[in-house]
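Right, one structure below, let's go through it.
What you see is the complex with one protein chain gone and the rest in place.
Take a look at chain A:
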């Protein structure tokens, strides 16, 4: 229904298109379910829906009309080539005519839409490179504008170290050779920029891994035209990168620190080597990629007369940390796939991965786009699941299955080593969106993925298993806690620290944290009873649980009363003093120890209700806690009391430790001493100890980074002041503050060093001693956590390599401990 002609607000005559307004002439609100991913009324970067973007809608006149034309133009550019249809060729031709005509008038809109299409819809690169080629063939000025803009965007991305965009843009430029918009030699020059660091000889490094990866990705798509126009140059570049990959493989082959699954002979885990295989396979079939429709092949005649544009030289980023480079890694094979479809599978998964990267800012639309990627596929390239099919009706070994490929990429990202590109939660919430869009199909697909991973659970890297557990708990909690628990029913009968038992149990504990015990228990078969706690998580207050003598009870009662009735720090301290000073039979130190325990237990009891209560209690009694935490031993005691108090609530244990560090009641060093206590031998499989370790180390690292930022700011301010003529007093003040920040930073860097060295020392000590772990399984967990620690903090480890080498990784250390250090060294080249 369209009332716009009858009732006020509608535009008279003209246009003819139905406008989406209601009877009052107001813009109709979007219904999300009718929206395509990038279909939205708003322009100019606003969020869809109401909002200011359509403020001009009420006006009638040229502004309105221009806006409508522009929004139609952009929508045409965005939507062209969504699907591989017979009309696509004509559509592209028609669109290029329209754009060529309107480009002058609506240049900004056209250009920025085109720019974003290339960046945000990477799987349609063949479409947009063709469109650019057609524009160029029709009007070389327009063509030049497009090409130079995209080149400037590429330069900026490169400068920022935005590798996702660099990769996507380089692929676009690769295809511009096919559309005769740039010369083969121009592309070769661009590739040579990335290869320049190899000029003096092949040297494996994080930055070169990244550069070679981009070159190979580009060659995959550029090969066909380069072979035609610059085959000698192509061969040379290919030879150079092959040499590099070989060197890289020699160094990193079988590196246990970057291997997700240890069950396969270590062919996997090397993204570069795999990509080189793919490129060679494409080369062997005369560089033809048949996975998706390549419209530029239809316009050879048009392109023949086009003008090629020269481009300025690219520049590599000057100062980027080794960790700021993209680490190539392979897509994990989690479902069988036809072995003769290497190239097609890579091409599809590469598009899926690029989309995941480029649309990270909006997981909802990213999910919708992902489901459309197969739209441009040529016939018979991959099958797409349907709801009426039974999952077992599709044989993934005889055909590529789109949903499996997509899920494999998602899990490869989740399990990526040495670390993922984004927070784990991205992959969780993206999976949730995907399943919401295709409830039946993707529920099955994700279940298959998880089951296939869990089937290899004894071979999986410990950190990856931890990530999968986190993923699964949030995923399940988003779908009514439904999961086919029956399939893992034998778990309870396995050893408690077997990988599977621990994985299932930790996942259940996470589920309980996200909801509550009864909710989770209700979902589980009876055989799971031993895997979950019998009672809801609670504190373990010492002075009610344990039998105590009369005088202890007296103190406890007095303290309880005082704290409950909002007593002050001084009052609490007075009570402790008053009671314990009368205990003549024990020495001062012992009295102090007892008083410390009494205080900490009662403060925690006061704060045991909620997280906020805990913060309040610690905040209020901070002076007393700090006073009692006056030595390393005293701090360790506080940490141990914390563990004991929260014995049956690991979440609160972790939170409380975290906050005690924040309030400087205990140090990071305290936490490390507490965690690696011999009392924990036999419990290395438990996830929460390592959650606490990482919270702590990350906090220290974060403080260093923050202080570095502050120092920079202070320096800038000081310099600015020195430049101006400011009174001497003010200048001194700034100088002091720079000094102050410098001193704090130095202290923090020392702390960081201590944390890294002492943690490594503890790991090595336990792993090199027979009593460091209770059996094979316990030791395997500890060793897995050691690897996790080394690779996560490899920068800090390498900074302290000399000390570690001379003091920790000595001949006395067990061989697998020393091997892990070798591995982290290779990983950090």
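What we mean here is this: contacts are C-beta pairs under 8 Å (C-beta built on N, C-alpha and C of every residue); 3 or more make two chains touch, one makes a residue touch a chain; residues count from 1.
Note that contacts and distances are computed from a predicted model.
Missing chain, UniProt protein name: "Nuclear cap-binding protein subunit 2", from among "General transcription and DNA repair factor IIH subunit TFB4", "NADH dehydrogenase [ubiquinone] 1 alpha subcomplex subunit 1", "Mitochondrial ATP synthase epsilon chain domain-containing protein" or "Nuclear cap-binding protein subunit 2". The residue from A:227, A:362 or A:527 that touches the chain not shown here is A:362.
Which of A:695, A:737, A:768 or A:814 touches the hidden chain is settled by the complete complex: it is A:695. The missing chain, though absent from the display, is touched by one residue of A:514, A:647 or A:774; that residue is A:514. For the options A:91, A:148, A:389 or A:593, the residue in contact with the chain missing from this view is A:148. When the omitted chain is restored, the residue from A:429, A:448, A:498 or A:640 that touches it is A:429.
Of the candidate positions A:384, A:457, A:615 or A:704, contact with the hidden chain is made by A:615. The omitted chain makes contact with chain A at the following residues, 37-38, 40, 42-51, 74, 78, 107-108, 111-113, 115-117, 120-121, 144-145, 148-149, 151-153, 155-156, 311-312, 359-366, 369, 423-426, 428-429, 432, 470, 474, 477-478, 480, 510, 513-516, 610-612, 615, 651-652, 655, 658, 695, 699.
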